[in-house]
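Shown here: the complex without one of its protein chains, the others still in place.
Residue numbering begins at 1 within each chain, and the chains themselves are lettered A, B and C in the order written.
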Amino acid sequence: MCERKCKGCDYSADFREVHEECGVFGITTGGDESIDVREEVRYALYALQHRGQESCGISVNDKGVIYTHKGVGLVPEVLTDEAISKLPKGTMAIGHNRYGTKRTADVMNARPLYIRHAKGTLSLAFNGQLVNAVEIRRQLRETGIIFHTSSDAEVIAYTIAKERLGCDSVEEAVKRTMEKLKGAISMVVMSPRKLIAARDSHGVRPMCIGKLKNGGFVFASETCALEVVGAEFVRDVRPGEIVYVEDNELKVYRRGKDRPDGLCIFEYVYFARPDSVIEGQSVHHSRKIAGALAAKYEPKVRADVVIGSPDSGLEAAMGYAEESGIPYGVGLIKNRYIGRTFIQPTQAERENAVKIKLNAVSETVRGKRVILVDDSIVRGTTSKRVVKILREAGAKEVHMRVASPLYVSKCYFGTDNTEKKDLIAGRLDLEGIRKELDLDSVAFLPLEQMVKVTPDAPNCGFCLGCFTGKYPMDVSKADETDKYSEKLGN
Amino acid sequence: MCERKCKGCDYSADFREVHEECGVFGITTGGDESIDVREEVRYALYALQHRGQESCGISVNDKGVIYTHKGVGLVPEVLTDEAISKLPKGTMAIGHNRYGTKRTADVMNARPLYIRHAKGTLSLAFNGQLVNAVEIRRQLRETGIIFHTSSDAEVIAYTIAKERLGCDSVEEAVKRTMEKLKGAISMVVMSPRKLIAARDSHGVRPMCIGKLKNGGFVFASETCALEVVGAEFVRDVRPGEIVYVEDNELKVYRRGKDRPDGLCIFEYVYFARPDSVIEGQSVHHSRKIAGALAAKYEPKVRADVVIGSPDSGLEAAMGYAEESGIPYGVGLIKNRYIGRTFIQPTQAERENAVKIKLNAVSETVRGKRVILVDDSIVRGTTSKRVVKILREAGAKEVHMRVASPLYVSKCYFGTDNTEKKDLIAGRLDLEGIRKELDLDSVAFLPLEQMVKVTPDAPNCGFCLGCFTGKYPMDVSKADETDKYSEKLGN
Amino acid sequence: MCERKCKGCDYSADFREVHEECGVFGITTGGDESIDVREEVRYALYALQHRGQESCGISVNDKGVIYTHKGVGLVPEVLTDEAISKLPKGTMAIGHNRYGTKRTADVMNARPLYIRHAKGTLSLAFNGQLVNAVEIRRQLRETGIIFHTSSDAEVIAYTIAKERLGCDSVEEAVKRTMEKLKGAISMVVMSPRKLIAARDSHGVRPMCIGKLKNGGFVFASETCALEVVGAEFVRDVRPGEIVYVEDNELKVYRRGKDRPDGLCIFEYVYFARPDSVIEGQSVHHSRKIAGALAAKYEPKVRADVVIGSPDSGLEAAMGYAEESGIPYGVGLIKNRYIGRTFIQPTQAERENAVKIKLNAVSETVRGKRVILVDDSIVRGTTSKRVVKILREAGAKEVHMRVASPLYVSKCYFGTDNTEKKDLIAGRLDLEGIRKELDLDSVAFLPLEQMVKVTPDAPNCGFCLGCFTGKYPMDVSKADETDKYSEKLGN
Partner (left out) sequence: MCERKCKGCDYSADFREVHEECGVFGITTGGDESIDVREEVRYALYALQHRGQESCGISVNDKGVIYTHKGVGLVPEVLTDEAISKLPKGTMAIGHNRYGTKRTADVMNARPLYIRHAKGTLSLAFNGQLVNAVEIRRQLRETGIIFHTSSDAEVIAYTIAKERLGCDSVEEAVKRTMEKLKGAISMVVMSPRKLIAARDSHGVRPMCIGKLKNGGFVFASETCALEVVGAEFVRDVRPGEIVYVEDNELKVYRRGKDRPDGLCIFEYVYFARPDSVIEGQSVHHSRKIAGALAAKYEPKVRADVVIGSPDSGLEAAMGYAEESGIPYGVGLIKNRYIGRTFIQPTQAERENAVKIKLNAVSETVRGKRVILVDDSIVRGTTSKRVVKILREAGAKEVHMRVASPLYVSKCYFGTDNTEKKDLIAGRLDLEGIRKELDLDSVAFLPLEQMVKVTPDAPNCGFCLGCFTGKYPMDVSKADETDKYSEKLGN
């Protein structure tokens, strides 16, 4: 499903930024002076790099004063030794990796977002997407609040600041903000004295709590960031929970629900790192299960080899192979050096371009009936090329098995910002998909099977909106036209 | 006086940014499609580069939508061909060169400042410094307005946005803003349909109007920017005036006073480019006059040669030589390749470092009684080194003549941010200065002569605050502690 | 075995550069004007990037004039659009990826090496390592030849130039050169009119021939580079063969042997890309076979899961799992964003550093008896860390199985430049290795099995020197002290 990650650099203007699937992280030393929070944030953001490669940043809290550094680029490009050395050592910090669309790759959209409000300062790192941003922004703006961008992060930060005017603590302001805002929200807020984590009541995006040896605490989007900073997993932040660290103590300000009722299933399917555990469920294992489940369903075919689409389809392919008894093979090799600095071919349509990224292992597929497993299909463009490569390498038959259902509806919570008309399953039926991708057969995981891929998260409820068009909350206002997008004259 | 321009790169946090001496520019095509406003802004900012080398930026208005690009660095580093090509061609644009202290060299402080307010959007390029920023910010913040930095530009932009709520046009909002804000203000504001220029009622900082051949208009900090874009000089923006371009017409919204009563004399002494004309007075000529006037006053000395301190003291030295009849000589050569990328010596105190920047022409000074003319002395550190170089090159006597009075008081309007305790004339008397700089004699231009350097601006009144401690407006609140600088907990 | 690829940047001086394992490529258009050789070289070098990440370059031949561009960095960093556009389009070109030690990461060592000799010009791209370089250089230098570096490439190019003096063609000069030089040599030479490929008589390093649709030819280190340029595989260059393209025709100047007798087995074990085919043998399949063979040998253990060390041990692990019947699992996840720009931790010894690169999938290994398969162990440092990570993730037992024999002797042909004293198998016995790596058991593939991993290259003979200390040619002079390394006074 890597087709979604097209990069680029462009200039923001007056359009709505619809996408904030990101990685967030926060840390307090707990008084342990051997811990350099700047380094730890850097390690953690490195581990969370898969959640956002557009821009990144850090805010360090040194005795109540917050210093921020951010920029467009990968973690090693932005958080260089030189940049890190100019920040104070500090005792608290937050970090953020942003994954935006190419139109928003601008430093103005990099996070954390640091603001100075009436009662102090705060820095915010946010993962998710609001569904009532337009409305809330309209309200804020009518009270005279000024916006620099059209990002959800500004809406959230300003709401906290506004609520803070009428209450006694920043955690209370965060609570009130969470009540006002609708959408997927997993965020870390750092005030001069506190580090706060909050997660929406449906638990759409993940967020977990870790503990350092000598008393410090950590909040992170995924557990894979805990290990790199030497933190022990404590638990997931609960849906609707507001939790914060003050004076080296972890305090629950508002207790949330025990289990999400709208956790994004796509975190397991594609987004999260395989070595992470979300709500008790290993991401890696859920992918293998999805592959195995896919193998149980029609249409069954005789095949010689099962291969996966690198990297995200490999685990499902292994599960499929184990379940079906058809041998697993390595049929496609991805160029390890493909990266964001790769030069686009001058003839963009050039077929060799995709060959640079992906090559077939002829010995695996030549003359074979191949089952190609992928985790999902969104637009279908990459899948089409992969099938072509396999056929050119001599595959006799290519049967595609997708370890998730037909992706038919738009996501409003940050997974992907493809409009319905660009979704292959939104515009074609199964036979249409088969033809477009030039397959011998194609099958998707039935919806009722999708929910079985998380046996270790037994009571967890999921958002399956992209497969069903039914969302855990009202999204009717999410597509509202923002008056900011109108060209207001005066 | 080049000692003031120490560069560097640091991180902004919770301190007040006290300095915004900058270059601003605005342009409208007047419907002439052959004009590319992006290119013109680039040329203009290049011509105004001397007013700020820290960061720069551009906002282009394409059919009411404003696109902004900015960054830390010189014009050719930030406004690259690639960056320019990503902006739309547009029909209106503003640009800004920022000169800040090293603590504020951050992209967050780069300008123009683009905001989205309740009634639309605007982009602001500002030159000057407020004296009631702390108070206004406090008021704004009490109404819930949120700040990202502690810059004056934010205070101005948010005040415009706030005033815009209660009035019918952006020019009216600018007018109200100018009434609320105290300080040196020369600015260009671009709304979706209008380009507005405003200057404070004292006329502290310069600003002029130019006209393009086919109907377009230009606003610029200095006339030297008109020529590079092919614009003809129309007139200076009047003190207190608010003027704007709408539908290809130049309209005066509020007529200002005929002449400034507080124009910064330092624009002539040091800051402006010699080929600029401010309020009818050629900057170059005012410097020659200042040198000539210096030659008329005590203590007169017998000398063999008059030399200037490059680059800003050269013209005064010529004036001095002409008036005194003592031959003008080139006694000091500046390395033409000194720039911001220059590597600081590892031993900072190293004497060779200054030799890299400046060398004496031995033939001019060896065995001679030298009169060294400079435009001004602020801290005195560079002057001290220059005298040392001259003595090492064999000068028999070194007499320093400064073409401006003793610089004894802090500037509140953006010329320089040196505190009184660091001003050599603030801590030493004349004899003390002579000894510290190792001079045979030293003299400064008497205050009453300073005002004579602008014969072509006959009715113009000046701010002489740095020489007198008396300012054209109340500065008592300028040094007020900003509550933003307190570490507010909660 | 990724431990070997430590990068860095340093300055070359008077030491011998012992290592030139590289990727080489050459192409002629065959008169097809739709082919842009600059683009094709870029694609090919991208596909061969795994053979060298230190520096790269291209020489383009435009009507007999050779233009070269090269630099330190990865292909997309050096062969940028801008760089490419400054070269002529040309009808012939060669390219080179260099993998050197960190001491030699200098542009002076980047290739191709372009020289102007007595009878013309040539450009050289070389993969391999000489064993009589010191001697040949001494001879050359005694005739007055001057060297700029201590690289083997200079020795080769100068020998060709010298031989060219006494013969009638460049292909003859190459032939004579191949007779003089001893070592692993796979190279492409471009003269004003010809493109020549040569391979040493033992066939130590691979090299193959491809054909473009409209008559052009291609030479490449590996077949994976053929596909990206749309070339069809013709055959491997034979050991001892000298083949060239002239006037769009492929001509064999000297016929080589049918099969190598000293092909580096490590090309299959680690170095080549899995989707390449060398001497008829798929690299991917040879790795699976090696894993399967490892599974057949003692000590057999009861285990719950077989995992591979990413990326190079994964295929052997699959082969092991299939053969043993023990389930294959994904036990380790490599951070996809690790690259050469990665910031080294300030505390180099820091344990978190390795965690950034590699994380365990706890679900796969917790409480399990794990068989960890890797392709090879050289120094053992990475393996040690991997075992630690697995144990921390809860593995009950860790048994390591290596799909190649004990690596006990130094390589003289470019695979790796580790000295014997730094090889873990050079200094410890099996039990010592087990203890040092903290394993429950460890086993290596028996030597007699190693040669069975290439069933599709039946008559091929291999260099197994790193496992046996016996090499296909005399290496006694390879370690000779170069008089160039002596500090000659005068």
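Convention: a contact is a pair of C-beta atoms (placed from the backbone, for glycine too) under 8 Å apart; a residue touches a chain by one contact, two chains touch by 3 or more.
What you are looking at is a predicted structure, and each value in this text was computed from that prediction instead of being measured.
S.K.: Which is it among C:89, C:117, C:211 or C:336 that touches the chain not included here?
M.R.: Checking the options C:89, C:117, C:211 or C:336, the one contacting the hidden chain is C:117.
S.K.: Check the options C:150, C:335 or C:362 and report the residue that touches the missing chain.
M.R.: C:150
S.K.: Which of these, B:25, B:46 or B:99, touches the one chain of the complex that we don't see?
M.R.: Answer from the full complex: B:46 touches the omitted chain.
S.K.: For the full complex, which residue in C:170, C:306, C:377 or C:400 touches the chain that was left out?
M.R.: Answer from the full complex: C:170 touches the omitted chain.
S.K.: In the full complex, which residues of chain B touch the absent chain?
M.R.: Contact residues on chain B toward the absent chain are 39, 42-43, 46-47, 49-50, 53, 74-77, 79-81, 224, 227-230, 273-275, 277, 282, 284-285, 311, 314-315, 318, 322, 327-328, 330, 333, 335-337, 339, 341-343, 345-346, 351-352, 355-356, 359-364.
S.K.: When the complex is taken as a whole, what residues of chain C touch the one chain not shown?
M.R.: On the chain C side, contact with the omitted chain comes from 9-11, 13-14, 63-69, 71, 86-87, 107, 114-121, 141-150, 157-158, 161-162, 164-165, 168-170, 191-194, 484, 487-490.
The rule is short, and it goes like this: only the chains that are shown with their structure count from here on.
S.K.: Just curious, how far off is chain C from chain B if you go by their C-alpha centres, in Å?
M.R.: The mean C-alpha positions of chain B and chain C differ by 59 Å.
S.K.: List the centre-to-centre spacing of chain A and chain B in whole Å, with centres computed as mean CA coordinates.
M.R.: Spacing between the chain centres: roughly 46 Å.
S.K.: Taking each chain's centre as the mean of its CA atoms, how far is chain A from chain C in angstrom?
M.R.: 37
S.K.: Check each residue of chain A and list the ones that touch at least two other chains.
M.R.: Within chain A, no residue contacts more than one other chain.
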